[in-house]
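Step one of this worksheet: look at the structure below.
One protein chain omitted, others in place.
Let's turn to subunit A:
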Amino acid sequence: MGTTASQLGKDLLSEYQELTFLTKQEILLAHKRYSELLSKEDRNLTSVPMEKVLSLPELKSNPFRKRICHVFSTSDMKDGSLTFEDFLDLLSAFSDSATLEIKSHYAFRIFDFDDDGTLDGGDLEKLVNCLTGKTEDTRLTPEEMRQLISNILEESDIDKDGTVNLSEFQHVISRSPDFVRAKSLFCRTA
């Protein structure tokens, strides 16, 4: 599987290059970072528990870090642990060369806090609270929250069913000029 400290095989490397948006250096760098996460643990583990992933500096200050881990995790136990391939998927989705469709798809899943396939009022409220902060004085008042959510739905809910589904979300994102810029992550640190 290549998660040991040894080098990645050449065919594995080219396969990863084909299946993700990462370049060769980025994949090798990711392998190094992933091995560092594993280094203190048992070498035979194939996946890194969520707490370790959350200790990465790029994810530490991100308010959506737990959701990111849950979305990209393919483990059956739903505990947010990431295998190396999950990790590569994560980096690929957030890299500069990922398409808008991939980014918007994963962003939708990250924002969908209750995993039901649509962004409804509860999801949006949790999203806004994640963005503004957890403490009392950094939240919006309930009145403002209501106004904000109704504004968002007015802008993005096309079929007026009170929720934002994936195609509506992608439609809004395609006209949002800041999105691609903001959703590009790290992998530049040498």
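The rule is simple: a contact is a pair of C-beta atoms (placed from the backbone, for glycine too) under 8 Å apart; a residue touches a chain by one contact, two chains touch by 3 or more; residues count from 1.
Operating definition for what follows: contacts and distances are computed from a predicted model.
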| item | value |
| --- | --- |
| Name per UniProt, for the chain absent here [options: "Transmembrane channel-like protein", "T-complex protein 1 subunit epsilon", "Integrator complex subunit 11" or "RNA polymerase I and III subunit D"] | "Transmembrane channel-like protein" |
| Residue of A:7, A:55 or A:74 touching the missing chain in the full complex | A:74 |
| Full-complex contact with the absent chain, from A:36, A:51, A:79 or A:161 | A:161 |
| Residue ranges of subunit A at the interface with the undisplayed chain | 15, 17-21, 23, 57-58, 60-64, 72, 74, 76, 78, 85-86, 88-89, 92-94, 97, 99, 101-102, 105-107, 109, 111, 115-118, 120-122, 124, 127-128, 131-133, 138, 140, 144, 147-149, 151-152, 155-156, 158-163, 165-167, 169, 172-173, 175-179, 181-186, 188 |
